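If you scroll down you'll find the structure; I have some questions about it.
With one protein chain withheld, the remaining protein chains of the complex are depicted in position.
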Amino acid sequence: MDFLRHHQKYAIQETKMEKSISLRELALLVEGDIVGDQDLLIHGLAPLENAGPGEISFLVKAGKKELLEQSSASAFIVPESIVESDKTIVRVKDPYLASAIIQNHLLKTEFEPRGISERAFIGEDCIIPEAVSIGASAVLGDRVRLGERVEIGPGVVIGDDVTLGDDCILKANVTIGYQCELGDKVIIHSGTVIGSDGYGYATDKRGYHVKRPQLGLVRIGDDVEIGANCCIDRATFGLTWIKSGTKIDNLVQVAHNVIVGENSLLVSQVGIAGSVTLGRNVVFGGNAGAAGHQTIGDGTMVAGKAAVHGDMPAGSMLAGTPAIDAKQYFRAVTIFGKLPDIARDVRKLKKELARISAKDDNESS
Amino acid sequence: MDFLRHHQKYAIQETKMEKSISLRELALLVEGDIVGDQDLLIHGLAPLENAGPGEISFLVKAGKKELLEQSSASAFIVPESIVESDKTIVRVKDPYLASAIIQNHLLKTEFEPRGISERAFIGEDCIIPEAVSIGASAVLGDRVRLGERVEIGPGVVIGDDVTLGDDCILKANVTIGYQCELGDKVIIHSGTVIGSDGYGYATDKRGYHVKRPQLGLVRIGDDVEIGANCCIDRATFGLTWIKSGTKIDNLVQVAHNVIVGENSLLVSQVGIAGSVTLGRNVVFGGNAGAAGHQTIGDGTMVAGKAAVHGDMPAGSMLAGTPAIDAKQYFRAVTIFGKLPDIARDVRKLKKELARISAKDDNESS
Partner (left out) sequence: MDFLRHHQKYAIQETKMEKSISLRELALLVEGDIVGDQDLLIHGLAPLENAGPGEISFLVKAGKKELLEQSSASAFIVPESIVESDKTIVRVKDPYLASAIIQNHLLKTEFEPRGISERAFIGEDCIIPEAVSIGASAVLGDRVRLGERVEIGPGVVIGDDVTLGDDCILKANVTIGYQCELGDKVIIHSGTVIGSDGYGYATDKRGYHVKRPQLGLVRIGDDVEIGANCCIDRATFGLTWIKSGTKIDNLVQVAHNVIVGENSLLVSQVGIAGSVTLGRNVVFGGNAGAAGHQTIGDGTMVAGKAAVHGDMPAGSMLAGTPAIDAKQYFRAVTIFGKLPDIARDVRKLKKELARISAKDDNESS
């Protein structure tokens, strides 16, 4: 297909804006210190290798200062340790953070409501402000209440009595079960299911599993982002609760009655079993997990693929299955491959010692 | 959003019914022994801390008997070892199981068919009883046959020649591929895909992978529940088969030609590779897996994150990757973190022994 080949330059992927903003204004946003032309007009942000005139770029590590020379950007966000340059620079504490803040500012646009698609289905007694977008094939149940500037993608299904706060974005084919509550500025990516039944059964003498009704709901705080194809189960009773500021990657499982504290990070394929409570700013690496009914303290970091068993104090650093102290784990794991040598050495030592002991005993006798 | 804040009491999550049932009738269901007022009328079940008058609650462990005092419930399901109480109690062998049975009984309602949404699309030559509910944006292929009281959520897609038994519930955005067969009382949660192609390729000399057509189907027995965003692949030839009573959590992968025996439990993020046969009442913990072409005996239990390689006899208890006897694994794993100490000790022992041997030899000579 010929038309497949013509996007080679990715101009579309840069942060291009009609509006231009002065470097002074951008530097203010990030408490940056400009060395160079403060009145420069900036209309976009791009990586060093792609940025052109009128765009700002960023350098995360001072050691790579020479990369600035090769870039066509008009200005650069750089670490504070760089004090001068031939180029116009904005010196900041954390260039990675500053560039994200500046890029978001450059990209900010008015919400443009597209209204409710004729192909969407809206249930009874819903409360829907005028300034929303609801895509084709989307289905809202009864008594759904949407905040201002909500965007609901095509194919989204929202159950009865769901409430969404302001500025929420539900991408295509998201499913939200009945009665769930989302705060403001929640982003949910495609295929994710909020409010499916928790996995709860009681097993009888014959080994038959009796379903426990799952009657609770899911509450999601403000500024939460949840990736694609995740599952956040409703509680058996009460709440499964993702608190404000938490960011969840794709394919993550959060079971019934889990509480995830503020500003936590659950990387892709994490699984949190039922009734676990995570503190705030907890980080679970890719495909890590937590067994049920535990409390994991604030700021705990769990290495990828680890599985936490048991309560953990705040600030724990964990790795392995079951997870132990991460430093201890990574020290031990470097020796793991030498286990056959160690085993052989121990066998030899036993023989040798037996020989010496025997000789010793002979000599003593 | 003000309307987000007013669900604080979760009255909605309790098991409230219009009908009231006598405690005598409920006790009969669970072979329970009532101490107190047998004629009490019960209309709901709730946890100890939430239950109010007219509701029954439950206590799983006798050791926490004092919790009954603080609860406002009218009656309590308790372990048999509690023989008396100031409160009205129902003594049972397994309070967790009994409370599930009683709750289900209290929640039982007549199926209320909502018919076929005008926004649903139904293919040709389907057999659809009157008493069904089919949601908006749902799409049924040709020759689909539905049992009585089937509930099909919005956005569900069902392929040609699929059959569903009675009382099946397909939640929103489920996909069922052509020719698959579901038994009675099957519940499938949102985003799950039944009957996608198995992952089968033959690789040629150039390293190019030739797709093997996947022409079999998926059969699902009675009383099976499958969580959200799972994948159950169709067989290459013949059947992938989930037998009756099995319960599958979210994000589980069941590959082509797998057979899962009756009443098995596959916890979230489990992956069962192609052509594995599981016996009945097998349990796979969260994110555990099984490599292809194995037979795993009845009642086998696999710890979370373990990976089973090779056939396993009935009643196996397994952990680790590749999985070994669980007891052995958990004993060994407690020592894992001490590997650096062991390695250092062995090095020291070797030196020390070399010194002694040398001295010994000197003395002998």
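Each chain gets a letter, A and B, in the order it is written, and its residues are counted from 1.
The rule is short, and it goes like this: a contact is a pair of C-beta atoms (placed from the backbone, for glycine too) under 8 Å apart; a residue touches a chain by one contact, two chains touch by 3 or more.
Note that the structure is predicted; figures quoted are calculated from it, not measured.
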The listed residue (A:173, A:277 or A:300) that touches the chain absent from the view is A:173
Full-complex touch with the removed chain, picking from A:71, A:88, A:137 or A:277, is A:137
The one of B:238, B:297 or B:340 in touch with the missing chain is B:238
Answer key for B:40, B:132 or B:193 versus the chain not shown reads B:193
Among A:32, A:141 or A:155, contact with the omitted chain is made only by A:155
Missing-chain contacts on chain B, rising order, are 121, 127, 137-139, 145, 147, 155, 157, 159, 161, 163, 165-166, 173, 175, 177, 179, 181, 183-184, 191-193, 196-197, 199, 201-204, 207-213, 215-217, 229-231, 233, 235, 237-239, 251, 253, 255, 269, 271, 273, 287, 289, 291, 305, 307, 320-322, 324-325, 328-329, 331-332, 335-336, 338-339, 342, 345-346, 349, 352-353, 356, 359
It is residues of chain A that touch the chain not shown, namely 1, 3-4, 7, 10, 12-15, 46-47, 50, 94, 96-97, 99-101, 103-104, 107, 117, 119, 135-137, 153-155, 171-173, 187, 189-191, 225, 227-229, 245, 247, 249-251, 263, 265, 267-269, 280-281, 286-287, 304-305, 333, 336-340, 342-343, 346, 349-350, 353, 356-357, 360
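Just so it is clear, only the chains that are shown with their structure count from here on.
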In whole angstrom, the CA-centroid distance of chain A from chain B equals 26
